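Right, one structure below, let's go through it.
Note that this complex is displayed minus one protein chain, with the remaining chains in position.
Chain naming follows the written order as A and B, and within any one chain the residues start at number 1.
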Amino acid sequence: MSANAVAANEGGSFSHVATEGLDATHGVVLYLEDISVSFDGFRALNKLSLSIDLGELRCVIGPNGAGKTTMMDVIIGKTRPDSGTAFFGQTIDLTRLSEAQIAHAGIGRKFQKPTIFEHHSVFENLELAMKADKRVRTTLFARLADAERDRIAEMLRLIRLGEAADRVAGLLSHGQKQLLEIGMLLMQEPKLLLLDEPVAGMTDDETDRTADLFLSLAGRHSLVVVEHDMAFIEKIARKVTVLHEGSVLAEGPMSQVQNDPKVIEVYLGR
Amino acid sequence: MKTLLLALLLSFAAAAAAIDRAAVEKLATGEADERSAAISALVAEADPRAAEVLSALAEGEMQTVAGKDGARRVLIVRGEEAVDAVTGEKVTPLPEEREDAIANNRLRGQIEGALAALKLLSPERETRLEAVKQLAAGADEALLPLVQKALAKETDAGIRPTLELIAASLAMKSGTKEARVAAIRRLASSSSPNSRTLLAAAVNDPDEDIRFEAQKALREVQASLAWGERAGLLFAGVSLGSILLLAALGLAITYGLMGVINMAHGELIMIGAYTTYAVQVLFRGTPYFDWYLLAAVPASFAMSAMVGMALERSVIRWLYGRPLETLLATWGISLMLIQAMRTLYGAQNVQVENPAFMSGGIEVFAGVVLPWSRISIIAFAALVLLGMWLLLTRTRLGLFVRGVTQNREMAACVGVPTGRVDTWAFGLGSGIAGLAGCALSQIGNVGPDLGQGYIVDSFMVVVFGGVGQLAGTVYAALVLGFANKFLESWSGAVIAKIVVLVFIIIFIQRRPQGMFALKGRALDS
Partner (left out) sequence: MLTETFTRLYGPKGWIAFGVAALVVFVVFPVLSLAVPPDSAFHVSSYWVTLLGKIMCYAIVALAMDLIWGYCGILSLGHGLFFALGGYAMGMYLMRQIGREGQYQSDLPDFMVFLDWKELPWTWWNTDQFWWAMLLVVAVPGLLAFVFGFFAFRSRVKGVYFSIITQALTFAAMLLFFRNATGFGGNNGFTDFKRILGFTIATPETRMALFAVTGAVLLATLLGCRYLVTSKFGRVLTAVRDAETRVAFCGYNTVHYKLAVFTLSAVICGIAGALYVPQVGIINPGEMSPANSIEIAIWVAVGGRGTLIGAIAGAGIVNGAKSFFTQAFPEFWLYFLGLLFILVTLFLPQGVVGLVNKLRGKAA
C-alpha cells in the first residue's frame, strides 16, 4: 500500500490498515528531520535530525531531559511534533498515522517502565502481541493455529520464560518482565525496534543474554536502544548518538564519541 | 294540591340560591366545546358557588350520578361527603354508581383563569392583587365581561392600571372596531411582553385600521421592552454564573487541584444550607434576626469544612490514585448524608427566611426588577473568589497546596507535611461548598436533595474550564450562566439546560483538556 493510500485511510478510521511493503530502497529505515516538540514553552526536541539504516543497531545516550523518550514518542505517534518530518522508509509518513497503524507498519516500542499485561499469562501476552489480523471481528472467532503455538513456544525459549508460560505476568521479576516485553515486541515482527532502557532491573546474567540477543537481532531488524548502563552500551554499541537539549550533540563509533570533549562535558564527565 | 304548591315554592327557593343548572350539567358531562362554554357561563354569573363548582372539577372532586329524568345529577364529593353542585345541598346517603368528571389540561387551564377572574371581585385587596398578577400573564377572552365588571368597581391605584391592561388585551381581540382600536392604543403604553405577543397577532388582522394601529403600538412596546430585556438577560446570566461559580469553586480545589472525584460535593453544599437554616432558627424571634447571616456564613463554612475533613481522613485518603473507586465511595457518602439530613430535619424542604435587606429589589427598567438577594449573591461570589485567591496565593497553606498538587514527592522531600496539606485543602474546598449552600439557601428551598441538583453542574463547570485551572472555572461558570439564560429566553429552561449539557459533552470530546489547557507529558499518564 502506498503512503498516499495510507494517508487517505486515516480519515476513515474503520478501515483496516495493513502497511506491508516498507520501501527502504536507499537502505534507510527511519528518517527524522528537524523535529521540534515543546510542552508549555519547554523545548523537549529542538530541530532533531536522525536517520537509522536498515539492520542497524543504534545506541542513543544523553542526560535526563535530553529528549530521548520524547523522540521515541514522536516515532510511534504518541506525541505529534510541532514541526519537522518523520518518515518510515521512503514513503510512510509517521506523523499522520495512529499508534495502531504505526505498529502495523512495523515499528515496535519498549517503554522505560515495562508495560506488559499484568493479569494475563506469559503465553497470552505473547499471543496478543503476535503478528495477526487484529480487527475486532477476527479476534471474536480467533483460534490458535498449530504454527502459531509453535512460534509462541519458540519465543518462550528465546526469552527463557518457557517454564513460566502459564504464570500470570504480573508475578514475574522486573528483569523477566523486561524480557517478556522484548519478546512481545519480537512477536510483532517489527522492522524497527525502539528499546527504552531495556536492561534496567535485570541481573548481570540477564543483561549479558539481552546483549547477545540484540546483537543477533541486528541485521534482521533495525534497533534503536536508549540506555544509561554504559557497560551494556559498550558491549553492543556500533554507532552511538548523543542527544543534548533536544538535538544531536555527537554521533559516531563508541570510541570516537567517548573522547568527544563536548560529550564528556555534558554527560560522561559527570 | 297543597303539597304541589309547597313543592313548587321549594323549588323556587332552591332556584334562587342555585346557579345555572344547565351550565353545570354541560360542564360535567358535555363535549369539549360545550364544557368550555359552560365555564364562561358560570363565570359570568360571578356567583361564589361558581368558584366552588369550578375548583371541584379541577381538583377531581366532581362526580355525576344518574338523575330522575335521565339527565345526570352533578355532585361535589369530598371523601364521604357529597353536595349537589347546583344547589349546594347536602346529599345523603352518598349514591352508588358515581362516575368521575375528568378535566383535561386545556380545561384545567381555563378553569384556573376563571377562578382567578372570580377573585377580582373579592373585597380583599391582597386577593385582587394576586388575581390581577395571574391574569396579566394571559387570560381567556371569555372573561372580558367579568374583568369589565371588576374594572368598574376597582379604585385601588395599584391594581387598576394592570386591570385596564388586562381588559384592553381582552377587548382588542373582539368587539366593535372602535373598542378594539382603543384597546390597542391603551396597550401601546404597556411594557409587558404579553402585550407584545397580543399586538404581534393583531398585526395580521384583516382590518386595515386595526393593522395600522397595531403596528404603531407594537413598535412602541418593543422599544420599551428591548432595553429592559437586554439588561434583564445580562443580569440573569451573571446571577446564574455566580451561583454556578459558588457551587463549582470548592470542587475546583478538591477535584481541579487535588484530583479527588468527590460526588458528595453537592451534599457539602446541602450541609452548608442546612447550617444556615439552623442558625436562622436560633436567631428567630431575637431583635438581631436581620444579622443572622453574619453568623451563618462562618458557621456553614466551618460545618462543611469539618465534615469534608472527616471524610478525607476516614475514607478518601485511602483511595488516592484510584479515581473510579473514589467516585463510588464518595457517592456512598452522599447517600448517607442525604439520609442523615432526612432523619434530622425531615424529608420536607425547610424554609430559610431572607433578612430584610435582601427582600425586594431595584427596578432598573420598566418591568426589570433586580432582586437584592441575587445582587447579594453576585457580590458574595466575588468575595469568596477573592478570598480563595488570596488564600491560595498569599498564604503558606496556599503555597503548600500548590506545591503538593504540582509535585507530591518533591513537596514531601522539602518537608511539606503532604498528608496534612491534603486534609486542609480538602477542608477548604468543602468549606467553600458550605458557603455556596449558605448562598443558595437565600434564593431557594433547602431540602435533603439540594446537592443532587448541583453535582452534575459543578463537575461540568470545572471540566469545561479545564481541570486544575481556577481562572478557567470562573470563565466557565460565567459562560455557562450566560449561555443558559440566553438559550432560555427563546427555548425554555429545560431545553436550554439540555442544550448546554450536550454542548459541554461535545466540547469535551473535541477538547478533553477544557477551555484552558495544560499541555505536556504529565497529562498522558
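To be clear about the criterion, contacts are C-beta pairs under 8 Å (C-beta built on N, C-alpha and C of every residue); 3 or more make two chains touch, one makes a residue touch a chain.
On a predicted model such as this, the values are computed, not experimentally measured, just so you know.
Among B:A22, B:A471 or B:I498, the one in contact with the hidden chain is B:I498. Of the listed positions A:A44, A:A129 or A:A164, the one in contact with the omitted chain in the full complex is A:A129.
For the options A:S49, A:S98, A:T203 or A:S216, the residue in contact with the chain missing from this view is A:S98. Screening B:L151, B:V315 or B:A412 against the full complex identifies B:V315 as the residue touching the chain left out.
The missing chain lies against chain B, touching residues 102, 104-106, 261, 263, 315, 318-319, 323-329, 331-336, 338-340, 342-343, 452, 455-456, 459-460, 463, 494-495, 497-498, 501-502, 504-506, 508-510, 512.
Touch with the hidden chain on the side of chain A covers residues 13-14, 76, 78, 98-100, 103-104, 108-109, 111, 115-120, 124, 127-129, 131, 134-136, 139-143, 184, 188.
As a working rule, only the chains that are shown with their structure count from here on.
Separation between the centroids of chain A and chain B, computed from CA atoms only, is 61 Å.
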